[in-house]
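Removed from the display is one protein chain of the complex; every other protein chain stays in position.
Right, subunit A next:
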Amino acid sequence: MNVFTKASLALPCVLMTLPVHAQEALSLDERVNQTFAEITGPFVSLIFAPLPGTSFPWIVMWLVVAATVFTLYFSFVQLRFFSHAISLVKGDYSDPKDAGEVSHFQALATALSGTVGLGNIAGVAVAVGIGGPGATFWMILAGLLGMASKFTECTLGVKYRNEYEDGSVSGGPMYYLSKGFAERGLPGGKILAVLFSIFCILGALGGGNMFQANQAHAQIAGIVGDYPGWITGLVFAAVVFAVIVGGIKSIARVTEKVVPFMGVLYVGAALIIILVNYDKIGWAFGQIFEGAFTGLGVAGGFVGALIQGFKRAAFSNEAGVGSAAIAHSAVRTKEPITEGFVSLLEPLIDTVVICTMTALVIIISGQLISDPETGLYVLDGGAIATVDGNSGVALTSAAFGSAIGWFPYLLALAVILFAFSTMISWSYYGLKAWTYLFGEGKGSELTFKIIFCIFIVIGAAASLGPVIDFSDAAIFAMAVVNITGLYFLMSIVRAELKSYSDRLATGEIRKFAH
């Protein structure tokens, strides 16, 4: 029995002993929550430590600077190659002989199913609820800049993926960090790859798992009434277990087909609400722009709005985090950079379009309470006071419900399906990181999958605070390693970009007749 198997067996034992150490009067949920907060606290504090002499978390600056550097380094690739990215997704440049392989559209859709979800529903509500409407402006800006980060990592993800004899592929930061650094003769690539894998596993268990389970439980409890979170956790864990361990692919397939439908329905409902309140659209954008630079009374002023906007954008579209590079690496293409172009659409769809829709509905529906005399938002603790005291997904639900009475029920279903879909995606990302560290093999894979299911129960039982903090911390920790590597490897992407651009200009690369 190796050390990892021992660790996986020890984990359930630790969980079983939690009640012994907790106070007798606390419920199981509270005990899990308290212990969870104590364990993850130092890690969260380190990741979100402010820059010296400021209240600005260094990690947010890290992401913004990286996205700006990539945008400038690739001369605004997100604008120059936007229409080309659309052509690639349409299949204009796909060789008909590759029919049956993973298309650009499929790789993009799969990556989106891992990112579009609770971040767009609950995460935006958190951003707007704390940072005010102004957070939306910074969220959009982060989304636009993040397109360049996504382009960089996904190009490398395809270029340095592993292709095995059985036809399967494995790609992602752990592969381009180790292989790319070695190719450039740089030391430390392997260490970064290992570090990334560790953080990816934590991210898979945090944002890709516990946060999803937690918000799904909150949504269900909001409709059927309060009940212990571990019950939701157990049900979710059983279904996820059936899919990732039991191999019941039909559940995953149904979800993968229903989720895009839910996404379209969600955006459609948001559009209807916005259009019905067309007279408030100008006012809402006014709030967004004014709030972006003044804060409109939110905690921390405009810096508070900026921090919330950037944090939620990063958590929603995962640009610079490295997870998308794992999802996009399965595409069939002879030109790795084409998947980079396609991937830059992801933050645009996820953040610039869907997140903005959610924010507009929350603002327009008047859920955020402001003082009519000063025009500033009224604070309740650190967040803006809301009509029914809602936050997170409940705030979004109330905003949609104020316009379409039955929508909260549909939203509850959407949240559950989004949560499930994201869990399935992140179980794969985590598994890839796990197998990179511990090797491929049924025993190793089963160990990770069992741990993943246990964390679903913990996530559903813990309260939002510790879960969302740990989710953020784990996801952002991935970005620390990934972006460090991207700085060293971005010249490789630029060489690819120049070669591709030249061949595109001379007509060597051209559309196929379909």
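We adopt the following convention: a contact is a pair of C-beta atoms (placed from the backbone, for glycine too) under 8 Å apart; a residue touches a chain by one contact, two chains touch by 3 or more; residues count from 1.
The definition used in the following text is that contacts and distances are computed from a predicted model.
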item: Chain not present in the shown complex, as UniProt names it (candidates "UspA domain-containing protein", "ATP synthase subunit a", "Cobalt ABC transporter ATP-binding protein" or "Peptidase"); value: "UspA domain-containing protein"
item: Contact with the hidden chain (one of A:Glu101, A:Glu183 or A:Glu290); value: A:Glu101
item: Full-complex contact with the absent chain, from A:Gln34, A:Asn120, A:Thr155 or A:Ser170; value: A:Ser170
item: Subunit A residues touching the omitted chain (full complex); value: 91, 94, 96, 99-107, 109-110, 113-114, 163, 166-170, 249, 252-253, 256-257, 259-260, 326-327, 330-332, 424-425, 428-429
